[in-house]
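Only a single protein chain was left out; the remaining protein chains are all shown in position.
In order of appearance the chains are A, B and C, and numbering begins at 1 in each one.
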Amino acid sequence: MRRPVYLDYAATTPIDPRVAQTMLACLMPDGTHGNPASTAHETGRAARDVVEKARAEVAALIGAVAGDIVWTSGATESDNLAILGAARQARSGHVVTGRTEHKAVLDTCRQLEREGFAVTWLMPDRHGLHGPEQLRDALRADTRLVSIMHVNNETGVIQDIAAMADICRERGILFHTDAAQSAGKLPLDVDALGVDLMSLSAHKVYGPKGAGALYVRRAARRRLEPLMFGGGQELGLRAGTLATHQIAGMGTAFALAREELAAEHERVLELRERLWSGIEPLGAVYLNGHPERRVASILNISFAAVEGESLLLSLRGLAVSTGSACNTEVAEPSYVLRALGRDDVLAESSIRFSLGRFTTADDIDFATACVRAGVEKLRALAPEGRAPDKSLKIR
Amino acid sequence: MRRPVYLDYAATTPIDPRVAQTMLACLMPDGTHGNPASTAHETGRAARDVVEKARAEVAALIGAVAGDIVWTSGATESDNLAILGAARQARSGHVVTGRTEHKAVLDTCRQLEREGFAVTWLMPDRHGLHGPEQLRDALRADTRLVSIMHVNNETGVIQDIAAMADICRERGILFHTDAAQSAGKLPLDVDALGVDLMSLSAHKVYGPKGAGALYVRRAARRRLEPLMFGGGQELGLRAGTLATHQIAGMGTAFALAREELAAEHERVLELRERLWSGIEPLGAVYLNGHPERRVASILNISFAAVEGESLLLSLRGLAVSTGSACNTEVAEPSYVLRALGRDDVLAESSIRFSLGRFTTADDIDFATACVRAGVEKLRALAPEGRAPDKSLKIR
Amino acid sequence: MFGFSYSRAVLESFEHPLHAGRARGDPAELIVGRAGSMKAGALVELSLRVAPGGVTEARFRAFGCPHTIAAASRVAQQIEGQPIEALEGFDIQAIADELEVPAGKLGRLLIVADALVGCLAEWRRRPPGTDTKQR
Partner (left out) sequence: MFGFSYSRAVLESFEHPLHAGRARGDPAELIVGRAGSMKAGALVELSLRVAPGGVTEARFRAFGCPHTIAAASRVAQQIEGQPIEALEGFDIQAIADELEVPAGKLGRLLIVADALVGCLAEWRRRPPGTDTKQR
């Protein structure tokens, strides 16, 4: 077994070897190294062909027309292009989003506030879900855009995008969804979902980091201002030399995701259940997110009476994420779990296990053993013993 | 010899096999596939180490401190971040740039005009150079930023950045230079040049497409607004998951560029002279750009009495660029050559030969033969015969 | 420069243009038509030797894109051996179709057609053979 056992697929996935193969075909000395914009010569045209093939592959996974896919450097850029692009084009007005969105959406909406736009931040229920009625109530006459993620990256909760997009379509309001965490995990169809804009990322689907796309429904094209200018690539919506190998890799990754989606779902779901049934008997463990409306790959658990940082150190045989910010010395509890009503202590002692294509039953059994040993040891060390602290009540 | 013979290094370079090797080390199943932001586990920390090593390598080529390098998706994004970032942070005012800048700068400055900023577009002399005095005259009390490229991508002309940056520093005006075409070709030192902001691209230096950087002098950090929000990576100046393999590749590419710069300069210069001395005897050929103040790798020539598109088709054994826009069926003469005073016909019948690390003497001899045969044949076909049209006068 | 590709017929004609050059012979029998300009991106010259039986030699010279060159070459090929009257109804569209000329390039074909019209006009003004003395 490779150590640490990687259970952080929601943060990023390893590249599938078949994806690496496609990328290699561009990177090697005889590879497709041309600039896709240099259509004056064969070397450039070969690169353009590679890019267009990938565009069709990405479009196919989400039921879109290839011409509606705009390449970006990742879902962060896609989110920014969708949100800043739609709002700035409208010049002023109101935007609706949720409190448990990814930072790429939250921080972007905060920037809109600084630019004078009004933003409504929807509060989810204790499972992390938004109700369509809640959205309807939030809409205003000058609402330009609603941005609600499809699957949450911390809890795996699945929003009812179709119902919410429906409400917006009636009123001609643009609907954006960040599908970075649902692509390859749920069947996706932009028409069935009724969205105008959808953010995608390659590196959550066994493709390369630094590659993404924004689906832009044809009718919405003119309603977006670009983030970057120069060169007129990508329908004028995104300037910059196209990274052939990256795009080729994303294409293969999405083609593979499409082929393997159903089978992988079953396999991963079973592994996740195996993990949960190994951990639950510890007692005083709480599932974060909705018990059913979740993708198969994510299990987010709060461990009562265990300090978060020590828990993580105990689990250093595993690569997992915690409910704390990663980039400062002082831990900050997850804003997503806080929005679900977890107190700071439980938010900080949460672990997100995220499984994927290369996760095996052995990995899961090893992880179960680590968790049991770690939690039992820390609880034994703690003053309150095994009993969960009474103050640690779930809302 | 590989066909077509690639002489379009200024558009993009093939990846150096040593760069591909570094990238592979991230892409393979046991590679550094973690998310550099996931410092909670070993897999993420290994990725972060790779990223920081590359940061030092890129910084070393330009004499900068590693902490002043911000990763981007390419020079287009770097240009946008520098220009939009500096201007928007100032909220209003005046910006100076030149008419022969790359579209990533021109279109970005045009966007600033739409946002209410004033822009002065400096006209170059017939060699493509700006004079420092010309810049001084253009400055206003509310000038926020000057953006002048180091080396022009069409002609290879080298601007006197140090002199221009000096004038700006005196007045506390930010100075940005797009160094996409000078990195790896000229010695670069941000302090000697005196610039605050410098755009870099990996794929012009045998690194991967879709990777770039912006040098941000420490004192200028607070004077930039980000283009993209979310996650706080890169000093809060550039959100988005860092693409480990891309960055690693850029690092190796810049390290190699540094090692080989002097030797490559000599070698490439000699090859370019060989090409020019093979073509010049055709007569009625005009060098575009300054005769001396040019990088070694670029030779841009207008061929009188030869139609541009037919010339390009004659040269289909070569991958070269022409003085026409590439992306439309109707050719549009190069705005750079027009700014140098070339008329449309000569601008359209220009060819940019750009040489690089893998160009051989055989390549050059083959190219020379192609050009001679093609031009002679087309001139023979033309009504005016071999004599250049009298109307085709050089300014 | 070109986002489109060339048809096989254009490539063949560009590579091996037939009837390139100037018609030669008794100046009394020669007529020349020119159209376009370098500025316009195409300058086409058709020169014909016209004997009583019809066009005995047709040649072209052209400064222009590959489609222009191919079309001028085709025109010269097709009118050689034809009675001069056949030029009147000459079908440039058929050549455009054969060469698969993209829509954006049809203007260039009209320049080729104009050179032909120039020949006709010249012929009407000065039917060959009327000015042999001028030699």
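Basically, contacts are C-beta pairs under 8 Å (C-beta built on N, C-alpha and C of every residue); 3 or more make two chains touch, one makes a residue touch a chain.
Computed from a prediction, not measured in an experiment: that's the story for all the values here.
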item: Among A:123, A:219, A:313 or A:361, the residue in touch with the chain that has been omitted; value: A:313
item: Residue among A:305, A:318, A:336 or A:364 that touches the chain left out of view; value: A:305
item: Selected residue (touches chain absent from view) among A:172, A:291 or A:383; value: A:383
item: Residue, one of A:95, A:285, A:319 or A:345, that touches the chain absent here; value: A:345
item: Among A:97, A:199, A:322 or A:354, the residue in touch with the chain that has been omitted; value: A:322
item: Chain A, residues in touch with the chain not shown (by the definition above); value: 305-310, 312-313, 322, 324-331, 344-345, 348, 378, 380-384, 389, 391-392
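To be clear about the criterion, only the chains that are shown with their structure count from here on.
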item: Chain located farthest away, centre of chain A as origin (C-alpha); value: C
item: Inter-chain centre distance, chain A versus chain C - centres from mean C-alpha coordinates, in Å; value: 63
item: Between chain C and chain B, distance of the C-alpha-averaged centres to the nearest whole Å; value: 44
item: Contacts with two or more other chains, residues of chain A listed in rising order; value: 39-40
item: Two or more partner chains touched - positions in chain C; value: 1-3
